[in-house]
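Mind looking over this structure? Questions follow.
Of the protein chains in this complex, one is absent; all others appear in place.
Residue numbering begins at 1 within each chain, and the chains themselves are lettered A, B and C in the order written.
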Amino acid sequence: MDDIIVIEHQKPRLHDPIFIEGLPGVGNVGKLAAEHLVDELKATKFLTMQSKYLPPQVLVGDDGILRLVNNEMYYYKPKGKGASDIVFLTGDYQGITPEGQYELSYRALQLLEKHRIKRIYTLGGYGVGRIIEKPRVLGASTVPELIEEMKKHGVVFSKGEPGSGIIGASGLLLGLAGLWKIPGVCLMGETSGYFVDPKSARMVLEVLVSILGLKIGYSALEQKAQQIERLTTQFKEAEKAIADSRAEDLRYIG
Amino acid sequence: MDDIIVIEHQKPRLHDPIFIEGLPGVGNVGKLAAEHLVDELKATKFLTMQSKYLPPQVLVGDDGILRLVNNEMYYYKPKGKGASDIVFLTGDYQGITPEGQYELSYRALQLLEKHRIKRIYTLGGYGVGRIIEKPRVLGASTVPELIEEMKKHGVVFSKGEPGSGIIGASGLLLGLAGLWKIPGVCLMGETSGYFVDPKSARMVLEVLVSILGLKIGYSALEQKAQQIERLTTQFKEAEKAIADSRAEDLRYIG
Amino acid sequence: MDDIIVIEHQKPRLHDPIFIEGLPGVGNVGKLAAEHLVDELKATKFLTMQSKYLPPQVLVGDDGILRLVNNEMYYYKPKGKGASDIVFLTGDYQGITPEGQYELSYRALQLLEKHRIKRIYTLGGYGVGRIIEKPRVLGASTVPELIEEMKKHGVVFSKGEPGSGIIGASGLLLGLAGLWKIPGVCLMGETSGYFVDPKSARMVLEVLVSILGLKIGYSALEQKAQQIERLTTQFKEAEKAIADSRAEDLRYIG
Partner (left out) sequence: MDDIIVIEHQKPRLHDPIFIEGLPGVGNVGKLAAEHLVDELKATKFLTMQSKYLPPQVLVGDDGILRLVNNEMYYYKPKGKGASDIVFLTGDYQGITPEGQYELSYRALQLLEKHRIKRIYTLGGYGVGRIIEKPRVLGASTVPELIEEMKKHGVVFSKGEPGSGIIGASGLLLGLAGLWKIPGVCLMGETSGYFVDPKSARMVLEVLVSILGLKIGYSALEQKAQQIERLTTQFKEAEKAIADSRAEDLRYIG
């Protein structure tokens, strides 16, 4: 099979698009923020990626219908003339191996090649291991020019933070974007890392809508967080089930 | 070598076939049910898959003859005119890596492409962690239309079950089947998950033969379960042997 | 790079060859037996396989010269006219992943394709977890015809042994040999599995030379065992070093 199967639902023509990524990660801050934005803007799904780099798992909805875990792209065309379109990348999982993470991030960029992305925002959480009263939004940029602009919108650039760099899609998409000469910023909301964090996601979103000149509500955010929390719990159960069954059937590759 | 080596023993022409999968998994419910059905219907083996995604292991029969672990396909042509033929997929193991599981499921569907499968039933166990007096058969479907039909045969569609989705071939075959526009259902027998469970397999089989309009006996099921239990124990010993030898020779990749 | 790099030192023309495998494994019985035979017969190295499926390691000899770990093939042409030539496969390691084990075994068979191998003997240990006074040599065959022949030379075919099948190259070479229609037998010397076992290797060798009609001495076997024991200890140190360094640098993929 193809390592990554791309299913195009629509072939939108995008104007000067901005690319926003929010996949599962620390505190699910990025996923929560991106999915909330997709919902608020009523963005349109145009692309699904299935991949052997994702878990071999289908999810079953409350209606009894199953679907393969995936990554998805959405687009949003703002009303105002001349304004940039937005493309979103979100999904159920990141790649489950380092190689898979590279392949999925590279492919996302490659799929957007023809749309000539002008800037990337990757959204994530910055785990600090304790409850944060007022989460800051930390930034890291691919180019010096963006740093001042970000600071104006409240993004904090703090020497030595994140000391450990950025792991996964939020880092890779920006790290690989240099191959297409696309500049970008990672926006990281401080979070304990212990649960899905709507407060941190809101901080990230407030920065992001300020940058993009959008207006959105936040009332659904808390509910979305509960939804993701539930899904995360189920994922953990699934993982435990897998771990257990593998302990039986597949202890082999241990 | 080819990632998956396909050995065709026969090239049957199949009429409107239905595809039934039963590979090892929770409680070996799926494998037990599918193999019992293959035996009862005297289905004919027509295809063997060997693969580097399966364990590097040969099994030795009581007669001293060895064979490589594999996945196999069988077909059954019912007597009645116009009735659907049935194709079975069963085997010694599922793929031992997530990527291998994707590749093996995809290949199975691809191999059946020319036969124009009209529906898929994947069989499995739904582990609940305790002994169940009267196991239910849970269902998950790729399309809404099948749900009512399944309910008529006693399949339970229960909101939030299985909360963790479906892992492995029983999920993947259905999740990937959308690429060929083949509808399907996963039938999961409740089981403790602690041993090979003939009672759960029987519940699944009763639903399945009701759907397919078949008649089979169940007397050999208990014996088959003992056989698989013995094999499973041996697999566990093999896995332990591998784990131990790897601990010596191959601790390396740890 | 090629997954497996093949370096041919000579291109022998082999007459009706028999293939004997002895790679590291339980008790290093197979490796010990095969290497002893190579030494006693003064067999000639004609092929080296380097591979990314082997550990990323070079060995340093007492003379300060290093070489990459590998698998090697040797050939031996007996004096008597009409007698079969023998090809040996031995080496430092087996593949360190299941996939790598498949690839290496398949490639070995493929490399010998043109020589039209007529029979395969794979040598290994059968770990029983206790010291054995008089190790038996167990057998498993790809075809029924060979079983009687083997029994005449003292090979034991015992129902349910080895219950767990045969793991690694000794199993795979025979399991895959069916693709080339080459028959073969696995000869397994009983061994505790706790150390390199020259007694078990001698039992295997006595059976093998009886089958092949060869004459060899055994005086060097004990010394060879000590040599391999030393190397194995060093490998374990290396593995520990790797494990430790990976724990530092590469804990990542854990």
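Operating definition for what follows: contacts are C-beta pairs under 8 Å (C-beta built on N, C-alpha and C of every residue); 3 or more make two chains touch, one makes a residue touch a chain.
Not measured: the values here are computed from a predicted model.
> Touching the left-out chain: which of C:Tyr53, C:Phe88 or C:Tyr121?
Of the listed residues, the one touching the omitted chain is C:Tyr53.
> Can you tell me which of C:Leu41, C:Met73, C:Ile96 or C:Val204 touches the chain that was removed from the display?
Considering the complete complex, C:Ile96 is the one touching the chain left out.
> Per the definition of touch given earlier, which of A:Met1, A:Leu174 or A:Val204 contacts the omitted chain?
Considering all chains, including the one not shown, the answer is A:Leu174.
> Suppose we count only contacts with the excluded chain; which residues of chain C make the list?
For chain C, the residues touching the absent chain are 1, 5, 50-60, 62-69, 96, 234-235, 237-238, 241-242, 244-245, 248-254.
> On chain A, what residues meet the omitted chain?
Listed in rising order, the touching residues are 24-26, 55, 93-99, 101-103, 105-107, 110, 127, 139-144, 147, 157, 159-169, 171-172, 174-176, 178-179, 186, 193, 232, 235-236, 239-240, 242-243, 246.
We take it that only the chains that are shown with their structure count from here on.
> Given that chain A is a copy of chain B, what angle of rotation, in degrees and a multiple of 5, matches their CA positions?
90
> Between chain A and chain C, what is the gap in Å from one C-alpha centre to the other?
One centre to the other, that is 49 Å.
> Could you state the distance in Å from the CA-based centre of chain B to that of chain C?
The computed centroid separation for chain B versus chain C comes out at 35 Å.
> In chain A, what residues contact two or more other chains?
In chain A, 252-253 touch at least two other chains.
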